[in-house]
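Note that this complex is displayed minus one protein chain, with the remaining chains in position.
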Amino acid sequence: MDRVSFSVESRETVSIVGESGSGKSTIGYTVVGIYAPTAGEIYFEGQNVAVPVTKRPKSIKRDLQIVFQDPHSSLNPRLPIGKILQRPFKVHAARGKNKKGCGQRVIELLEQVELSPDYADKISSTLSGGEKARVAIARALATKPKLVVLDEPTASLDVSIQAKIIAMLYEFQQELHLSYCCISHDLSLMRNVANRIIIMYLGKICESSETEEFFKNPLHPYSQMLLSSIPVVLDEEEKMKPQKIQASGEIPSPVNVPAGCSFHPRCVHTMDICRRDDPVMGEVETSHFVRCHLYSQQGTEVVR
Amino acid sequence: MRILESKWRRHRLESLKKGWYKFSRNRLSVLGLCVIVMIVLAAVFAPYLTPYSEHVGPYLAFDEAKEPPSVKHPLGTDLFGRDILTRILFGYRLSLLMAAMVIGLSAPVGVVVGLLAGYFHRTWIDRILMRITDVFLAVPGLILALAITSVLTPNLTNAAMALSIAWWTWFARLVYGVASSCRSEFFVRSAEVLGERWPHIVFREILPNCVSVIFTKISLDVGWAILAGASLGFLGLGAQPPTPDLGSMVADGSKHMPELWWMAVFPALAIVITVLGFNLIGDGLRDMFAIEEL
Partner (left out) sequence: MRPTLLEIDDLHVEFPIYNGCLKVVDGVSFAAHSGERLGLVGESGCGKTTCGRCVVRLVKPSAGRICFSSKHAGKTVDLVQPGKEEWKQARTEIQMIFQNPITALNPVFTIRTQFKTALQFVDPKRRQKKEYLVRAATALQEVQLPDPRRILKSYPFQLSGGMCQRVCIAMALASEPELLIADEPTTALDVTVQEQILQLLDALVEEKGTSLIYITHNLGVIREIAHRVHIMYAGTIVESGPPRELFSNPLHPYTQGLMNAVPKLTADVMSRGIPGSIPDYVKPPTGCRFHPRCTVRLPICEQTRPPFFPASEDHKVACFSYQKEA
């Protein structure tokens, strides 16, 4: 990750989109404290939390939760669901909380994600993918967090189950006033889910804008390449995609980042300056930021 | 903590049925299990299975000594006229007890060391624990046990302790592998993000995932522990006469091969069958504990 800056407002869904090697999951893990940043700050409600999770105060741990990518490995396969869902209550309980209270809260959590109470005694490896995803979400919500990082929450799920999970997440956002930081590679899904889209490539942000604006007018060549490669199902969608750009080359390894603009070897609009200088983020239209030499004369530079 | 008591019982029953189904698909493992069950039953009910229970104590009947297998003594008699079948049945008791002691002492130590080293992977705790393990691994177990028992009084307890001193390292190694790979799994990371402390993560999250490996190893190790105990007995460093010990029975009998062949062959066969039985269940156990991917 290299000089990444963004903010998430209350009740907002910010989506970070990129391919492999873009660093999108790394951001999510850094926000919740699995990785510590090498430099920079993370402010949560005014407090700097740029430290590993073991050093954070309990209230921050309660408010910042994460739903991991693969539901099959984010739940301990040998434990029953009830035990897994009890842990948030046991860890963050006020003193003197009795066991009966825990059991009732677990049943409430299960009902919230539309699972019947007898799931509490099932071993987690016997559940299907969609059910596991729901349990993972229930666990994240148990501590009543304020921001939930969703790391590709529906990547391994079928379309109909994905729709159910997304609807559920949306309802929770409305009821519980949650903010989401949603990490994904699926732009069609983010079109329907996010308020703001951030595109990342090789550890840097390429473009950041409101969702509607982004899909109407994608500025960065990489964003255009991404959009033109999405497989769509309807003719109307096909017309909305930018002109087909021949996606050339492969993503270089993050160890070997190209000099100048990291996208220049694959870009159709490469200029001389792109090979030498790394572009800076500029605001081209209201709230629409791009990091590209094509627009650096047009926009106003964002002072970091 | 059970949320709904009745459903929990049903789930447990289902898991047992599924586990047995997976185990029973391996025919040889089922055979191994039958052998083990028969041996354990034989050991437990030894006094009722044979009319010659006093032959395990100080018993002399030279007129019946050195008899080949017959109807009265199905496996023959030894130098002192004691029925070999009876002594084998009681010898099983000793062997199983020896295995239980060795594993009971070494498994907990090895598992805890492995878990701690695996969770604190790549820190100084890991390095120290694993280097200690390496040191103990470098010494051949049986030779270390020999050295120790020859210094102490040779008896069953001392032999078991001596074997455990090197035996725990294999558990540590095994559990270290599983624990360190679990360390980077998402469910451990979730627990850390939640704010769990390391004792909970090590013993309540990682340990259940090691259980399958541990139990498979214990089942296979029983055979090896019996063999190791028999080796010590063969050298006279296990239980002392007149207590029947399969190893020492083989030792005594081998001096009189091939004329009094039944004195060595039958105890040796008894050891072989036991070890084979425990080895055969290995495949079945591995399948039984495997997590199904839906």
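Note that the chains are named A and B in the order they appear, and that numbering of residues resets to 1 at the start of each chain.
Here is the rule we go by: a contact is a pair of C-beta atoms (placed from the backbone, for glycine too) under 8 Å apart; a residue touches a chain by one contact, two chains touch by 3 or more.
From a predicted model like this one, the values you see are computed outputs, not experimental measurements.
Enquirer: Identify the residue among A:Leu226, A:Cys267 or A:Met281 that touches the chain left out of the display.
Expert: Of these options, the touching residue for the absent chain is A:Leu226.
Enquirer: Using the touch definition from the top, which of A:Ser10, A:Asn192 or A:Ser287 touches the missing chain?
Expert: A:Asn192
Enquirer: Determine which one of A:Ser20, A:Gln104 or A:Ser287 touches the chain that has been left out.
Expert: A:Ser20
Enquirer: Just the residue numbers, please: which parts of chain B touch the chain that's not shown?
Expert: That gives, for chain B, the contact residues 17-18, 21-22, 294.
Enquirer: For chain A, which residues reach the chain that was dropped from this view?
Expert: Touch set of chain A with respect to the missing chain: 19-20, 128-130, 158-164, 166-167, 185-189, 191-193, 212, 215, 225-226, 228-237, 240-241, 247, 250-251.
Heads up, the rule we're going with is that only the chains that are shown with their structure count from here on.
Enquirer: State, to the nearest whole Å, the distance from the C-alpha centre of chain A to the C-alpha centre of chain B.
Expert: Roughly 50 Å, centre to centre.
Enquirer: For chain A, which residues count as touching chain B in their complex?
Expert: Against chain B, the touching part of chain A is residues 32-34, 53-54, 58, 61-62, 64-66, 68-70, 72-80, 82-83, 86-88, 91-92, 99, 102-103, 106-107, 117-118, 120-123, 125-129, 136, 139, 143.
Enquirer: Given the complex with chain A, which residues does chain B contribute to the contact?
Expert: Contact set of chain B toward chain A: 1-4, 7-8, 11, 15, 185-187, 189-196, 200, 204-205, 208-209, 211, 291-294.
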